[in-house]
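Removed: one protein chain of the complex. Kept in place: all other protein chains.
Letters are used for the chains, namely A, B and C, taken in the order the chains are written, and counting of residues starts over at 1 for each.
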Amino acid sequence: MFFASDNAGPAHPKVMDALVAANQGYAMGYGADPIMDEVRAQIRDVFEAPEAAVYLIINGTAANSVLLATMTKPWETIFCTECAHIHEDECNAPEFFTSAKLTLVPTADGKMTADALRQKILGEENRGVHGPQRGPLSITQVTEKGTIYTLDEIRALTATAQEFGMQSHLDGARFANAMVALDCSAADMTWKAGIDTVSFGGTKNGALGVEACVIFNPETAWEFELRRKRGGHLLSKHRYLSAQMQAYLADGLWLDMAQAANARCAQLAKGLRKHTAVEMLFAPQANMIFFQMPRAEHKRMLDAGAVYYVMNGDPETGDPDAPLVGRLVCDWSMTEAGVSQFLDLLHG
Amino acid sequence: MFFASDNAGPAHPKVMDALVAANQGYAMGYGADPIMDEVRAQIRDVFEAPEAAVYLIINGTAANSVLLATMTKPWETIFCTECAHIHEDECNAPEFFTSAKLTLVPTADGKMTADALRQKILGEENRGVHGPQRGPLSITQVTEKGTIYTLDEIRALTATAQEFGMQSHLDGARFANAMVALDCSAADMTWKAGIDTVSFGGTKNGALGVEACVIFNPETAWEFELRRKRGGHLLSKHRYLSAQMQAYLADGLWLDMAQAANARCAQLAKGLRKHTAVEMLFAPQANMIFFQMPRAEHKRMLDAGAVYYVMNGDPETGDPDAPLVGRLVCDWSMTEAGVSQFLDLLHG
Amino acid sequence: MFFASDNAGPAHPKVMDALVAANQGYAMGYGADPIMDEVRAQIRDVFEAPEAAVYLIINGTAANSVLLATMTKPWETIFCTECAHIHEDECNAPEFFTSAKLTLVPTADGKMTADALRQKILGEENRGVHGPQRGPLSITQVTEKGTIYTLDEIRALTATAQEFGMQSHLDGARFANAMVALDCSAADMTWKAGIDTVSFGGTKNGALGVEACVIFNPETAWEFELRRKRGGHLLSKHRYLSAQMQAYLADGLWLDMAQAANARCAQLAKGLRKHTAVEMLFAPQANMIFFQMPRAEHKRMLDAGAVYYVMNGDPETGDPDAPLVGRLVCDWSMTEAGVSQFLDLLHG
Partner (left out) sequence: MFFASDNAGPAHPKVMDALVAANQGYAMGYGADPIMDEVRAQIRDVFEAPEAAVYLIINGTAANSVLLATMTKPWETIFCTECAHIHEDECNAPEFFTSAKLTLVPTADGKMTADALRQKILGEENRGVHGPQRGPLSITQVTEKGTIYTLDEIRALTATAQEFGMQSHLDGARFANAMVALDCSAADMTWKAGIDTVSFGGTKNGALGVEACVIFNPETAWEFELRRKRGGHLLSKHRYLSAQMQAYLADGLWLDMAQAANARCAQLAKGLRKHTAVEMLFAPQANMIFFQMPRAEHKRMLDAGAVYYVMNGDPETGDPDAPLVGRLVCDWSMTEAGVSQFLDLLHG
């Protein structure tokens, strides 16, 4: 009954096996290992982008920060939602790497609308040298609220960005979960929809710690490499990143894991809907649910061993009837039985 | 015959086993995993420093940069040697994280003398608000030239630093190799000798990729944590760092590995001394040798399958009698037979 | 009829005379000129703060940025309004100098309420090392909308900040205009109301280009000096800053000039109120008015030689009846006759 985060579960055994298998003999460091050549080919294949620049990095904060730094000048502002991970959960890392600022677009459900984006872009207008200049758009797919942009919605956002000469970045910490939910290709969800760069997540979906940075226009590839190194993010024993990503992508393991996580989440959602005191805040579309129920119910669940975050208050104190918001996240390793156990307890 | 770098060999099987063992069930992320509690205790024990703040990070560049950033103000200058890794091999990462500058102290053999340090410190004097202010000292042990500071030498350097109100950092990418060579304790080589913070290397000595940052005065611990996060260096699935370090330290594995690497290096050195055309540039004291021999000899060795870096020219072209400098590095995984094969080939 | 900005008018002749008078013989540079000693005493006197650290700098962007940098850590966020000059009009200078970010508090009339501040502070809570940490509060007095905080309102804001361990900065680009309007002392409006540092404006109120940075707790004085120098903001021939500020403060010239500017603004407001098609957006309290009137009326005024900014559209094109917002700013040098000329034209 551990639903605290999709970074709390184990790596998939196949990923671990690949790591063990890679641990033989000598290999050139810093990305010159032969496994990386395979990974580059795999990712270009997945994205149908034979020219794309592909790099590995240890986590999403680093992926987002280094990519955004190659896309942003220090005097610009990056457009993202109010609840974007790059704004809320990275302790100013994007500001550190870019030296720029973020403009927060309001959102009802984690998703930015093209209209809201346009309004903010225009709001940053007219000040010439005095105000921040327009930098890139950054959207998160799956969003931080567990919702998913349709392909049309992504296209509308990137078209709006392009209209103002802005590039678009996709924070895909849960890329696979979105792809599975949309039943689309990686290309559909990215460059075919106007996305310029992708943080392609592995960590939350069954790896130990690896993300790919994918740059469709490879002109800034060398700058990316220098910025990655300068950020302390170029690994000497790089093969241990490569091996994770290789196994992650092999034989569709990544999609199978995302499928499993999403299925567990759907099972959870179905069960939550049957509970009269529970209200889901957003329609869960991938592997994450935000739900509201009385403080006393949260306390009962947590006391009974369920593990998840209550976002806006302390279940231990205060009005037992007052509703609090909980967050449930599923990863590939969760079992149907585990989810049932949680639901039985809830309905219990 | 792979002597290119100690980051090219495999991780020790015990380290890998620990990683596999850690890959069970759920664990809180971001350093809150239970293995990290053990690691913290292990390192405090190794350093005889029960109050020390201890953090893990992926590589030496990150360890050095984040530690130095907690020790340095943006208007200060960090004193290091001309050949310091933080100056030559980190693509301005220390400057990025500290916003400060480096003052380069000349060195004959990779080691800074207290006199040379004093001269540079005084050279930065007298300019009040106009010039850079004095920041910390950073020394590397084992040095980038394969030499080792004696405990007296470290004490003389840190005493000089303290005289000017400066703190001292030790870049211990090859910490274990130095400790084994000096036959001293970790405490002897660090806080007992005036060192304030340590980048305690694991990666080059049998881990996949992990370094410990040790801060003897834990006042800046929270700042370190924030800077690590802001640099994108806080891992979500942190247990995979913890597990590496736990196994690395358990039962003296780290010292055994360093011992093995140093022994292979001594074997190499002994063999090199017997070759009349070979000259070693510095007395090899740990696991790294810089040696000079004619270009033609380098070419012969490399053509025959020896792998190592030639530092100052191309063995393929030019005067075959002209001497070039090669670098040989040994890691824990090298065998006596492998070294013998290299030497046999050399003596051909 | 020039109402575009209070930085467009001339410096007061007495300020210019002081500059000419200072231009005799030799003077030590970089703030060691004897006039600066007088200025320091004057400002400490004005603020009833005998221990305050006092520095001069060329403009408000620099004053705000260097002060905020001494108050903010790179992983923190500065709380200001959505329309704060530091957010909208400094091209990321505060981000450049602090390496931090800004949290925007919504505002109806340019003034932040303590409740809105508290809500934003709490919104940045609960994320530990992952989110930005709480940095200082920065408020602008006179606000960017021409409104003025009462002393009670300032106290409520700084008390809220203090409750969360935050310091408070006051951007006083129009400090004198506010003081005159509130009929209070400089101490009342700052440290007695919980303000820790002040950007004390001179430029917009009759100087050529000089602001004082006032730090009530002088502990960070040396850091300020180093940051000012590092930002390229320490003038060698500093006497020309000192002389401006000396004359500005002498015999209450600064208050007289603010009084004059405010009086012209009141005259303008009175006239605008009589025009049926004009609506003032905020009650003008100092020297700046935002007013709405039909596009055609703006066009008529501008065509007739009135100079001011229309903020949200082009008077030359579009629906002549659609209202647009204009901004009128008065400085010390405006005459009653000049304002009357504008009003006569308006009432046509």
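Everything below uses one rule, namely that a residue touches a chain if its C-beta (ideal position, glycine included) is under 8 Å from a C-beta of that chain, and two chains touch if they have at least 3 such contacts.
Note that the structure is a prediction, hence the values are computed from the model and not measured.
Visitor: Looking at C:A52, C:A93, C:A156 or C:A306, which makes contact with the chain not pictured?
Guide: Once the missing chain is taken into account, the touching residue is C:A93.
Visitor: Using the touch definition from the top, which of C:R230, C:R264, C:H298 or C:R327 touches the missing chain?
Guide: Spelled out, the listed residue whose C-beta touches the missing chain is C:R230.
Visitor: One chain isn't shown here. Among A:V20, A:C184 or A:L226, which residue touches it?
Guide: Within the whole complex, the residue contacting the unshown chain is A:L226.
Visitor: Which residue numbers on chain C touch the omitted chain?
Guide: Within chain C, the residues touching the omitted chain are 2, 4-5, 7-11, 13, 16, 19-20, 23-29, 58-62, 65-66, 90-93, 96-97, 203-204, 208-209, 226, 229-237, 240, 307.
Visitor: If the missing chain were put back, which residues of chain B would it touch?
Guide: Residues 74-77, 88-92, 95-96, 99-102, 104, 127, 129-133 of chain B touch the chain absent from view.
Visitor: Can you list where chain A touches the absent chain?
Guide: Residue positions of chain A that touch the missing chain: 30, 73-75, 99, 129-130, 133, 223, 225-227, 229-230, 234.
Please note the rule applied: only the chains that are shown with their structure count from here on.
Visitor: With centres defined as the mean of C-alpha atoms, identify the chain lying farthest from chain A.
Guide: C
Visitor: So how far apart, in whole Å, are chain A and chain B when each is placed at the average of its C-alpha atoms?
Guide: From the centre of chain A to the centre of chain B is 34 Å.
Visitor: Between chain B and chain C, what's the gap in Å when you average each chain's C-alpha atoms?
Guide: About 51 Å separates the centre of chain B from that of chain C.
Visitor: Measure off the straight-line distance from the CA centroid of chain A to the CA centroid of chain C, and report it in whole Å.
Guide: 41
Visitor: Where in chain A do residues touch at least two different other chains?
Guide: 90-92, 96 - these are the residues of chain A that touch more than one other chain.
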